[in-house]
Structure formats: structure tokens, C-alpha cells
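As C-alpha cells, the structure follows; a few thoughts come after it.
Omission of a single protein chain aside, the complex is shown with its protein chains in their original locations.
Just so it is clear, A and B label the chains in written order, and each chain counts residues from 1 on its own.
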Amino acid sequence: MRICCPLCGARDRREYSYRGAALPLPDLAADVEVWHAHVHLRQNPAGPLEELWQHEMGCGAWLKVTRNTATHEILAVTLAEEACA
Amino acid sequence: MRISGKGLVSGNRTVNFAFNGRHYMGLEGDTLASALLANGVHLLGRSFKYHRPRGILTAGSEEPNALVTIGKGAALEPNIRATQQELFEGLAAQSQNCWPSVERDLMAVNDLAAPFFGAGFYYKTFMWPRGFWEALYEPLIRRAAGLGALSGAANKDPYEKAYAFCDLLVIGSGPAGLMAALTAARAGADVILAEEDSRMGGRLLAEVEEVDGKPAHLWVAEVLAELESLDNVRLMPRTAVTGAYDHGTYSALERVSHHLPPSQSLKTAHRPRECFWRIHAGASVLASGAIERPIAFRNNDRPGIMMAGAVRSYLNRWGVSPGERVTVFGNNDDAHRTARDLLAAGVHVAAVIDSRHDAPDGEGFPVLRGAVVCDSTGRQRLESITIRSVNGEEKIQTDCLAMSGGWNPSLHLTCHLGARPLWRRDLAAFVPRADAVPGMVVAGAANGSFSTHGALTEGAAAAVTALAGLGTSATAAPPPMASDAPYRISPLWAVPGKGRAWLDFQNDVTVKDVTQAAQENFRSVEHMKRYTTLGMATDQGKSSNVAALAVLADATGRSIPETGTTTFRPPFVPTSIAAMGAGAEDQGFAPQRYLTSHQVSQDHGAQDIEVGLWYRASYFARPGETNWRQSCDREVMMVRSAVGVCDVSTLGKIDIQGKDAARLLDLVYSNTFSTLKVGRVRYGLMLREDGFVMDDGTCARLDETHYVMTTTTAAAAQVMAHLEYLTQVVRPEWDVRFASVTDHWAQFSVAGPRARDLINDLVEEDVNAESFPFMGCGAVTVKGVAGRLFRISFSGEHAYEIAVPARYGAALYRLLLERAEALGGGPYGMEALNVLRIEKGFITHAEINGTTTAFDLGMQALVSPKKSCWGKVLSEREGLMEEDRMRLVGLKPIGAVKEISAGAHLFEPDTTVERETDIGYVTSVCFSPTLGHMIGLAMVSAGPERIGETIRLVDHTRGIDALCEVVEPVFYDPEGGRARG
Partner (left out) sequence: MGFSERFSGWRILKEGLTGNKGWTAHWRDPEPKRDYDVVIVGGGGHGLATAYYLAKEHGLRNIAVLEKGYLGGGNVGRNTTIVRANYYLPGNSEFYSHSLKLWEGLEQDLNYNAMMSQRGMLNLFHNDGQRDAAVRRANSILNQGDDAEILSRVQLRKLVPFLNYDNARFPIMGALLQRRAGTARHDAVAWGFARGADQYGVDLIQNCEVTGIDVEGGKVVGVQTARGPIRARKVALAAAGRSSQVAAMAGLTLPIESHVLQAFVSEGIKPVIDHVITFAEGHLYISQSDKGGLVFGSYLDFYSSYAARGNLPMQEHTMEAIAAMVPAVTRARLLRSWGGIMDMTPDGSPIIDHTPVEGLYLNAGWCYGGFKATPASGDCFAHLIATDRPHPAAARFRLDRFRSGQGLMDEEGTGAQHNLH
């Protein structure tokens, strides 16, 4: 598996760590139901999924990767700080 | 039998080798299989279940039968395919899975009991009496099963792993592969051509035919010469591509020195035995050819019954005829080539038996049309076959039967990403789907194009298509003149009749087993496979799967495509664990991190201990000290009474700067850091987003916009990634930057009543209660070197941590020890550090074990009610705030037994000891030399409510059953006067 880091180019999967689905962030003070859903509940689709990876063993950038969980095909990669800003 | 003047090894040097203790001669270029056949050796091994005699079936890596053991001592290697093993001087091989010898194997008695050993028999018996399974039946089965044996010694041979990158990976070097490589190479693409055989050329080395008007192998040599001359081409013989993975990643196994005598390869030439390759290819051409399949008939498993294409390989490439009176049995035109080639080489061809009524005429040999082979005789080597035709049954004497049930495209790699192949009726075979692996184009026989002309043309076109996908245009190399003979076949899978007809030769799965599975309603192809074990042997069904499918389809009244296929999975050929795990042997398994103080510590008698990837000093043995406890106790008392020095550089250090640095810290820590004054340090707690404690540590404010955070050794990387997450994903708009500086600074704890004296002796500044109050920090100059000083304490004593750039670490440490010793102190290690912190009730990852909250650890006050922080909301879930949660307390022994042990569980004094009454567990213990008894930290249900109560401690594993008093977790100087003063 290879992911194309926008800063470094295509690199092997072993340079990256995975966090999971990229979900909209609740307000820090949002109530427990909201945070419970954010932290625990997942749509978990078998298909395209926006997710967060970090180029941990490379430049350290967090990436928003759109990847098909059924085929592993990578559809898009952007820097998380641009995607989330 | 070697035929003089025949074959590509003709005239080569002779090579001596041994098999089962007997000595033979072969030729350079032989495989063990071709050399044994040349010497008339046909019995090589025994089958898995019935221990039936087994000979050579194929001439490639798909070989299910001819598996042997090579080498001796620790180099003993089982399950080597004789069909792949190249001969070398002194090679010594043995048969396996037989005792006492391959000729007289006592386990062959299993064959007589075969009626009771049908498909799935073991699921139906061996259950009585209960207990006999493990005591009797299973050990017997285990001993009988398995193939070769390992030596039992550690594998000390060298193996390697490597990466390679290319535009086009060409898999297979037959006509299709060579043309693909040539086309891509001429277009300037970076090409890797991988071939599992030792010699490139594929079937062109095994057939009598002309390419470009010359013998095929000469054309091969010309193409290889051109490829070799190009810088953008890498030829990789002896390299099997074993797997196709995501995004153009392929794995490959190179047998680097299997073909060399051990003395030449491993020791003198420093070559690894094998190399495991990870190849990243822009695109690939799969030109892996096809694998011929057997026909099932009664007793079709005798040595001497071989694949027709393999017979041609032995004849044409190695100049060996596997028999003197050969018969051929097939259902397709290709089989007739075998008879033609043998006849031309002067070998007697007794008959060609062709199941088709419209089979072509023989060219100097008799062809029996519409006939089948229905039985054979010969105990350890084929003696005769029985032929059935409209004229009845007839026996023919023969010592070699070349059979061909047709060819299966070698499409395994196209299934590795989950694609299922398609059935082609005209070929009676599965062919790969076009889009099976992104970026892969299949060509030649692997794609069902069986003529040489077809393979050459398709190979060139495949390279053009594959490169076009990369945006590179190429011109197909013009295909040379070659045969375009049609492939005509009429399916024949199993000859009807009584007796056992083998499908899977190694695992002894017969047609009857498959029909019985169907009869028992194991109709799904996966059920049949798993119930009968068909296709689960070392060849993974390369020869047997399709015929078995056909038999199952027939037994269940379905078509073959309706019946479906099992899945081919990596690796394509079995791959040694050693190659895939290369580099991780012994100390290579994980990086080793050493402190700048390491050598000085060693000189002071330090005993090392692993802490994560680090090596730290556990304790410093002084002359006369005979165990670690003596050293540890001395070091603790030394810190409490004078001064001790300990390297704490392993703690994670993160330098944080920027206008929003304080905001970041307020977000990441549960307590507040924006209010921290410049020049001060604060202890902080970090929560995970689910509210549990992630880590703790101190953070110092060096400037308005500049902090230095410390993390625990264990969580350093996790905290770094967490900060990156918070700043890039959660608050990308904040103006804050940080870097890990763990390796940049050497940092030493200086602890004890004389700590300030020692520090003042070394730094230029005046360190006093005003300039460096408790929890103060600032810049200092240490012998001219700019450093940092933090007045923090993990021991409860008046203490500092002094930091200098890492290159001065060893020098500073040496100085510190010198001065400390002059003050009655010295170095202390991890054991003493642990005792000091337990005496003070300071927590580590024994307590922050991922299941504890700030509330549990008695640190709820550190979760500021005035601000929000990461993880706070979920930390306040009702279930995490219940009084009876396991919460931190101290323990001290009060009964007759004065022991406390880590991992012991806790109970009310008067209850039974069982899970239901379990109220806690001990996290950390030590003998406190300060207090003169053992102490412990524990997590206890409603712990703080139990202070002063008696609790029972039970450690079954150490035989401890003791009474303790629940106490506050701070055992020493609870007011903290010593650290502050």
C-alpha cells in the first residue's frame, strides 16, 4: 500500500499511521452524547471513506485520505490542516 | 536415462551429488530432479496420508511430490522441491516422511487402512474415551503428519530484504515476458524482469521449436543479450514474484545461493541464502505461463507417471528421458508433442492414448483414439498401464506415462487482490479477469494464449498497454516468426471406474473423497476443499484444483463456473519465514537506544535494563554487594541522605513555541498552563479523547511563547503524534510550532539534601532559593556550556534536573558523578528511582495503565473546572465518576506476612477469594529502606474510603496471602517539605 503525501510524494504505508474516520469535530464543550458519538460510533462504510492518516515516519503531516475500504483504492489525499481549516 | 548430445546441458561439467546416501553424477545445469531421472532414480518420497510412493510429477515450482531434505546440522532444510533445486558439487539430499527408508516405509501400512481414512474421517471418530484424543490419537496423528523435519537448531544463515522500484515489472521470462521486457526496455522504461527459474526463457527452453528461424533457445539468448546490455533493465533470475499487493506493490523471493555449495556462498562470498524483495512497480506484465494438469484415473499416482510437458522439459532442456518405453495419455494436441520429441530423440513411444475420437494422427507412433488409461501397476515405479477403449481393456508395459489434461493459465497473482477468474469453455480453463490487479496486464499462456506466436505478440502488446497507463508511449517490438499451432482440447478430468484416482497427490485426496464430500453436502467448493484438504498441500492445488472442481461440479450437477473457485492467496510459492523476517534476528528485532552516559555508567558497575527501546542503568553494583537489593537500598539511602545522579534523558522532551503555545497546552493538559509564570515549571496531566489518562509530566515555561514539555519515556511518541493531531487537525489556525528534542538534550536528575551544593559547584550562576525556588527553571552555564536547570523532584528530595546539549552529556555526567562522590553521593539507577517514587506515591505507567482516570488516580483536582480540555467531556461520564471504581491507595503490611507483591489481588479480610469478591490489585511494590518495610501502590474499589482499613492481599502465583493496611499513597514526607526546602 502506498499513499501520496502532498509534501513528500508517494511513500510506503509503513511510514504512515492510521487514526480512523475523519469526522467533523464537536465543540470542546459539547455534551457527552455528542462526544460519545464522535469518539465511539462509526458509519463504517464498505466503500469510500474519508479518514485521517499521519505521515508519522516522514514529515509528520496529518492527511485527510479518501480511500475505498472495500478495494483499498485511494481516491484523494489532502493536508488535514488545509481540509480542516 | 541421459540421451547423449541432447539438451541444453549437454557437454557441461559433471557434478557429484548424493541422494539417500548413494552417490551419483549429474551435469552442471541439472536440477536435482533431472539428475536423479538421468540416474534412473524415480522414487523420491512418500505421500502425506497413505505414505504412497511418490516420484517426480513436474519440472517446476508446482511440484507436489518430489520434496526432499537438504543439508545437515543446523543447515538442514526440509521440503525443497527437487524440480527447482539446482545441482551443486557435494549436494546431499534425503527423502522425507518415510521410515526407515523411502523404499521400505513402515507407515505405508496406512494405505491398507485407506477405506477408513476417507474424507473427513477424523471428525467422526477419536472421541472415545474422552481424554484419549490428546493422550493418544492426536500425538500419533501429529507424528505421522508433517513432511520434512527441522533440525531444532536456530537458523544462523544470513537472509536479506530489499526494496526495488521500476516502471514495469515483468513476471516470467517465456516468450510473452521477453517480448514485454524488450518492448518496454527499448522505450526507455525502467524494467525488472523476474523469473523463478535459474535460467530465463520459460517453455522456450523446454520445447523443440524455432523462433525467428533459429532454435528457440538461441533466440532467447539473443534477447537476453540485448536486455543485459541496457542500463534500464534489471534481470532477476531465481526470483519468484510471490504476491501482488495494493498500489503496485509486489513481493518476490530470490533464491540467492541455494544453487551454491554452502562453502562457496554463505561464508566466502557473503551472499545471503535468500533475499525477500518488495518491488514498487508503476505497472506490471504477468507472463507467468501455464501449469499442466493431471488426469485422475485409478492408481495415477505411481512414480513414472508424469506431466507430459515435464517429460519434454527433461528431454529437451536436460537431455534426459524419464523412461525407456514411454506412453502418453492426453486430451489435447499438445500432448502429442511429447511423443514426437521422444521419438525424435530415439526413445521408444509405446502408444499415445487420446480420449478424443478426433485426435490427430500419430507421426511414427500409434495413437489410440477415444481411449483412456484406467489403471496402472508397479509398486515403486510404473510397470504397466491398462487402457480402456471400445475394444475393451488392454494392458501395456511402460515405465513412464506422460499425461496431459490440458493447461491452466498461471493466474494466481491476479487473484491476490480478491478478483475471481473467468471460465473459458474453449480452453476448459480459468483465465484472469482483465482488471483483476490495477496496473497489471496479463499476456501469453497466463492469459490463455497458448501458441508461441500468440505469446510473443501478446507480450509486446501488453507492455505497450501497461506503459500507456503510466503515460509512456512504446512501440511493440515486432514479433519474430514462430509457431501458431492451435490448442485443441476436449475436457477429461477423471476416468470413471473403481479404485482410487488421485486429484491431490501430496495430500492423498482422490475423486472418491470429493464425491463423498458432495454426498455429505459439502457442496460449496470451500467446504469441499476444507473437508477433504484438497489443494491445501505445499503446491496449494496448482495441479489439482481445477480437476477437483470439475469432479465436484459433476457430483453436484452444476457447471464449473457455477461451482466457483477457491481463492489463490499469497505467496505464489512458499517463502521462508527467515527471508521475510530477515534482519530481525537476535538484537536486530528492534532499535537499541543508548544514553550519552552509557559508557560512564558501565564503568561505574551499572547493570543495564531495557526500558522500551532504551537501555538504562538498573543499579550500580559496588564491590561487596552481592545482589541488586543491596545496591538499590544503598542508592536510595544515598539520595535521601546526600545526593544521587540519574540520567533521565529518555523522558520525551518537546520544545513548543509560538503565540498560541499556551493555548495549546491548555487544550492538551487537563490543568492550566497559560497562567504559569515564566521561569516556572508545572506538573500536568493529559487525557485521551475518551477521558482516560494518556500521560503525565512536567512542562516548563522558558519565555512568554516558549515551553518545554516532558513526557514519560513510554508515551513520548504518542504524545508527539497527539500534539501534531491537535495542531494540524483540531486547531490548524493556531500559531504554534513544536519539535521533539528528546535526543538533543542530555538531562540528569540531581537529587538529595546536597543537590544544591553540587549544582552550585558546576554552574556559573548562583543557585539559591530565590533564583531557583521549588518548581523554578532557567538558563544556566555549565562550565561554559549553555544549559538549562529545572528544580523538580521525582524522589521527594530537594532536586534538580540539569540539561545540556547531548554532545556534552557524557562529560557532564562524569563531572556530576565525581562531585557527587565527593559529597558522599553517586549514581543511582532505575531500581532506586522506582523505590524513591513509590515512597512518594508518584505514579508511572504501572498506574497510568490506560484504564485509569484522573479521578481514579486521586488527581481530579488537576482537571480544571474553569476550562475545557481534550478528553474532559468523556472523562466525566457517570460510569467514570463512581465512588466504587478502582482508585489509587497505598498499602503497608500489618500481619505476620510482611510481603506485598505486584500483580496480587485484594479482598476484604473475611471473604472468600474469587473473582466476585475481588476488590483491587497491586500496581507497584518495593522494599523501602527508608521505612524499613515493604510498601505498595494499589488500585482498590472505593480505595480512598478504605484508608485505615485492613485488606487481604493474595498472590497465588507467589504463594503470598497477607494482610495490609490501606494507607494514603504518599509514604514519605507527605507535607513535601524536603523537596520544597
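Keep in mind that, in the parts below, a contact is a pair of C-beta atoms (placed from the backbone, for glycine too) under 8 Å apart; a residue touches a chain by one contact, two chains touch by 3 or more.
Since this is a predicted model, take the numbers as computed values, not measurements.
J.: For the chain that's been dropped from view, list the shown partners it touches.
T.: Computed over the complete complex, the missing chain touches A, B.
J.: With the missing chain put back, one of B:Ala92, B:Ala485, B:Val954 or B:Val970 would touch it. Which one?
T.: B:Val954
J.: Among B:Tyr487, B:Phe522, B:Tyr813 or B:Tyr828, single out the residue that touches the unshown chain.
T.: Final answer for the missing-chain contact: B:Phe522.
J.: On chain B, what residues meet the omitted chain?
T.: Answer for chain B: residues 48, 76-79, 115-116, 118, 121-128, 130, 133-134, 138, 141-143, 145-156, 161, 243, 245-246, 249, 251, 276, 278, 416-418, 512, 516, 519-524, 526-527, 530-531, 533, 536-538, 540, 569-571, 574-578, 580-590, 592, 609-610, 688-692, 694, 845-846, 849-851, 874, 877-880, 882, 901-905, 913-915, 918, 921-924, 954-958 touch the chain left out.
J.: Determine and list the chain A residues touching the chain excluded from the picture.
T.: For chain A, the residues touching the absent chain are 1, 12-14, 17-21, 32-33, 36-37, 39-46, 49, 51, 67, 69-72.
Everything that follows uses one rule, which is that only the chains that are shown with their structure count from here on.
J.: What is the distance, in whole Å, between the centres of chain A and chain B, each centre taken as the mean of its C-alpha atoms?
T.: Centre separation, chain A to chain B: 26 Å.
J.: Show me the residue ranges of chain B that touch chain A in the complex, using the header's touch definition.
T.: Its residues touching chain A are 245-249, 278, 280, 417, 438, 667, 689-690, 721, 724-725, 727-730, 732-733, 868-870, 872-874, 876-877.
J.: In their shared complex, at which residues does chain A touch chain B?
T.: The contact residues of chain A facing chain B are 1-2, 12-13, 17, 19, 25, 28-32, 35-36, 39-40, 52, 54, 56, 60-62, 71-74, 79-82, 84-85.
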